[in-house]
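Take a look at the following structure, please.
A single protein chain has been removed from this complex, and every other one stays in its place.
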Amino acid sequence: MIFFTSDYTEGAHPTVLKALEETNMEQTTGYQEDVYCDKARELLQERVGSYNNAIHFFAGGTITNLTFITHALKPYQAVISCDTGHIALHETGAIEARGHKVLTRPNQEGKLTPEAVLSVLREHGEDHHMVQPKMVYISHPTELGTLYSLEEVKRLKSVCDRYGLILYMDGARFAQGLAAKGKTLSWKDLPMLFDAYYIGATKCGGLFGEVLVIENLSLADNFLYTLKQCGGLMAKGRILGLQLIALLENQLYEKCGAHAIDKAQQLDRIFQKYNINLLVPTMTNQLFPILENDLAATLSKKFAFQKWDDYSATHTVYRFVTSWATPENHIEVFSESLEAILCP
Amino acid sequence: MIFFTSDYTEGAHPTVLKALEETNMEQTTGYQEDVYCDKARELLQERVGSYNNAIHFFAGGTITNLTFITHALKPYQAVISCDTGHIALHETGAIEARGHKVLTRPNQEGKLTPEAVLSVLREHGEDHHMVQPKMVYISHPTELGTLYSLEEVKRLKSVCDRYGLILYMDGARFAQGLAAKGKTLSWKDLPMLFDAYYIGATKCGGLFGEVLVIENLSLADNFLYTLKQCGGLMAKGRILGLQLIALLENQLYEKCGAHAIDKAQQLDRIFQKYNINLLVPTMTNQLFPILENDLAATLSKKFAFQKWDDYSATHTVYRFVTSWATPENHIEVFSESLEAILCP
Amino acid sequence: MIFFTSDYTEGAHPTVLKALEETNMEQTTGYQEDVYCDKARELLQERVGSYNNAIHFFAGGTITNLTFITHALKPYQAVISCDTGHIALHETGAIEARGHKVLTRPNQEGKLTPEAVLSVLREHGEDHHMVQPKMVYISHPTELGTLYSLEEVKRLKSVCDRYGLILYMDGARFAQGLAAKGKTLSWKDLPMLFDAYYIGATKCGGLFGEVLVIENLSLADNFLYTLKQCGGLMAKGRILGLQLIALLENQLYEKCGAHAIDKAQQLDRIFQKYNINLLVPTMTNQLFPILENDLAATLSKKFAFQKWDDYSATHTVYRFVTSWATPENHIEVFSESLEAILCP
Partner (left out) sequence: MIFFTSDYTEGAHPTVLKALEETNMEQTTGYQEDVYCDKARELLQERVGSYNNAIHFFAGGTITNLTFITHALKPYQAVISCDTGHIALHETGAIEARGHKVLTRPNQEGKLTPEAVLSVLREHGEDHHMVQPKMVYISHPTELGTLYSLEEVKRLKSVCDRYGLILYMDGARFAQGLAAKGKTLSWKDLPMLFDAYYIGATKCGGLFGEVLVIENLSLADNFLYTLKQCGGLMAKGRILGLQLIALLENQLYEKCGAHAIDKAQQLDRIFQKYNINLLVPTMTNQLFPILENDLAATLSKKFAFQKWDDYSATHTVYRFVTSWATPENHIEVFSESLEAILCP
């Protein structure tokens, strides 16, 4: 079985594992206070070109989102997201479990628009019978694999600035965003645009882990208290620091992203060749082909991929994902299989 | 600098890293639904001799405790712990952050007594103006490195049974408990005694991770929802499964514990040799010597160890910790240094 | 200034105040355990024709909703509401503050449809990456003053029964629902249809207070613990019991509702007379006229009423509310004023 189900079907890029191995028997202090975490912070600061920020490490995306949002918001404040945002739909109410409403608006190809944010603000006014919108959450790349243009984020930021909203980016797949066709946000844009953002490793070559950067230091006070309280402070923090070092040195992070994009584009061309439509244009490493049901059934004997949504009586939307680890031959086998089925 | 600060100063036992490496490029499904997590569950079930339970994997101890307690208790229910219990003192209010009071009583050498539990019950009665005590939390080994005897836990269980309380064990250092002098709880005792317990890897040879076993299946329904909501469901769950396999095969887990205990006993003998008193008898891999302040200052130039508590104007209690990774020569160097200072 | 802003601009029906006065110096036990609360429970049980339920008293609607929902749901469970539902929009995230997501769908004239519920269920499936929908919340009358037909609620109940959802009614204005033109749910329907419901007094003749009836006793265990924890357990519970007795004796509750409806219909006829359109048909004591902006400005010099929503460049939707207390002459003065403005 060949898996196109996600970008976390394999372990880590070998360089990452090697970093763990080489330092394995060294003794360091715990809780992200070691030299490796510090070096990782420096490398990331160089990458984004910003040196006055707070950088924390997490084991996964949901714990990153819930910890930061819990820390940044007051009890009566809410976060705005589009309806497909990860915090809105796929974190089992983690944000609400810590007390905060997620205010949603319909997505536009996976994205939140400034108009949607304004409509939330208009609805809420300054009425204490409603929650107070205080943060805007976006994922980039989005849950639909799409990307914000620099201009789009600037417009969001402009709304946030005017109304005193915190702008936060979930970059679980940021490597893929960096490498995408029609490249949009670069490393150096992040500190200019966001109060805080997290850079994903789990889906971008790391074994696991995400790195949160808080640029707006007024949101960073006592952050370690919240991190510990939410259960996210790993004893051996260095494991996370070491991974990030490995990913940032020699452009490994960017290379991982580029590989994933390259394989996704190959898949995209294959779908196009057989006139298979996609739900949204393929911008990163997630593809949403609309497959005829019988075809999907036949393919599923050899390939694993995820049902995304119903489409029609005869067709269904599926999600295919490539990653840093997708081997050339997975694409080839898929291409040949499709050929064999469709042009017997 | 030689670290005796904790049992998480190094990475992982090499066998654990090797397991990650060997399987690194295999593709598996995520979220603990892979073959490795399944195999790890089977191995653990064999170890404890219980096959009808629910086994879940976590990245760390605090997230394990908060997720299980959140899942098992109703909003108005509380958990009983001794005052030194990890959930009571050193998790930054993680349990309260999810809404539950931790009811404490003074510890007896790090342990919670049945009498203490009964006193909580007596105080609370069935009065809805107070929280309802519903769970008893113990750590074994305790935060003071001490161990419950089998008889002590049976007495706790007897109180829990009579009053309908859930009995839960935090086994962050269970490997050290297994190997300790005057061995107490064995693997096979766990399912007989506890509604749920977790077995630590982070401090017992693993890179990171803890494994929760819910024996009382009435507490296991829909557990994955709570796990995801609390931010503890790792995408690449197999990383945790693989580690546990490595630790359970060939008795590696027990060997890691035995090594830590062996080194702790060596340290203990050294303290005794120089008539250095300990706060509590050394039962596992944590030692609490009461050091004269000048001696501590001199030692701290070469060795890292943690201040535990004030003792007197001239003396202070420190914590020394050994682990699976403590090399023979760390003990030797320490012994020689003490000799050089005290008998110049 | 004449207020049409809400149905809580006055105190209480004089009969209610008299009940407080007459018993004022009697001594009773506290916390709803007195004879008056018991008698109120009996009267309410007679009214709804159901005698095996749990009845609790609250000071207001939000605390009622948040306490019941907190008590009935597990941490990962969510409540479904239409977007205009009080818990969704106008309780400042009270439900989320206790950890639960409110899943919304667009309202149909203030109502939640079975189709909307089904769409939530379809979206969520049994996926632990999403919250688990477990309760359906409706208000009757709705926030738009509309009413569910008996048939509509039966269809909702049928969906709830099939999928194991709790069906809960917020009856803050239930008196007005009882008296409405095209009368729909009667007292006796409530136990047949709902797992729980609350009957409002604040907006229906009482000084303040709401009464929760839990018919599904599996949701009632230990309720007083949650009630106390949420801060809703009043020391002098009898104040609430006495009010309910006064309202239920001699059909005062029904009469209060009928008076409000009568005045609303008079207002409705006045709007019709002057060809003023309404956002939704007037079914109870809330009216939503779409007023020309200049007209609204002129009226607002003499009458207080609430802006509801923008409508067009020239028109705005306002809310007018009548109550048990609305005097005949308020309607007359309003009619004359409108006449004077529009037909000078």
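When the chains are written out, they are named A, B and C in that same order, and each has its own residue count from 1.
Everything below uses one rule, namely that a contact is a pair of C-beta atoms (placed from the backbone, for glycine too) under 8 Å apart; a residue touches a chain by one contact, two chains touch by 3 or more.
This one's a predicted model, so the numbers in the text were calculated from it and none came from an experiment.
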From B:38, B:96 or B:249, residue that would touch the chain that is not displayed
B:96
Which residue of C:44, C:193 or C:207 touches the chain not shown here
C:207
For a quick check of understanding: of C:29, C:277, C:293 or C:329, which residue touches the chain that isn't displayed?
C:29
Interface with the unshown chain - residue positions in chain A
70-71, 74-76, 98-99, 128-129, 131-132, 222, 224-229, 233
Interface residues of chain B toward the undisplayed chain are 75-76, 78, 89-93, 96-102, 128-131
Chain C residues that touch the omitted chain in the full complex:
1-3, 5-6, 8-12, 14, 17, 20-21, 23-30, 59-67, 91-94, 97-98, 202-203, 207-208, 225-226, 228-236, 238-239, 304, 325
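As a working rule, only the chains that are shown with their structure count from here on.
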Per the centroid of Cα atoms for each chain, what is the distance between chain A and chain B, given in Å?
33
Hey, how far is the Cα centre of chain B from the one of chain C, in Å?
51
What whole-Å value do you get for the distance between chain A and chain C if each is reduced to the mean of its CA atoms?
42
Which chain C residues sit where two or more other chains touch them?
75-76, 98-99, 128-129, 131
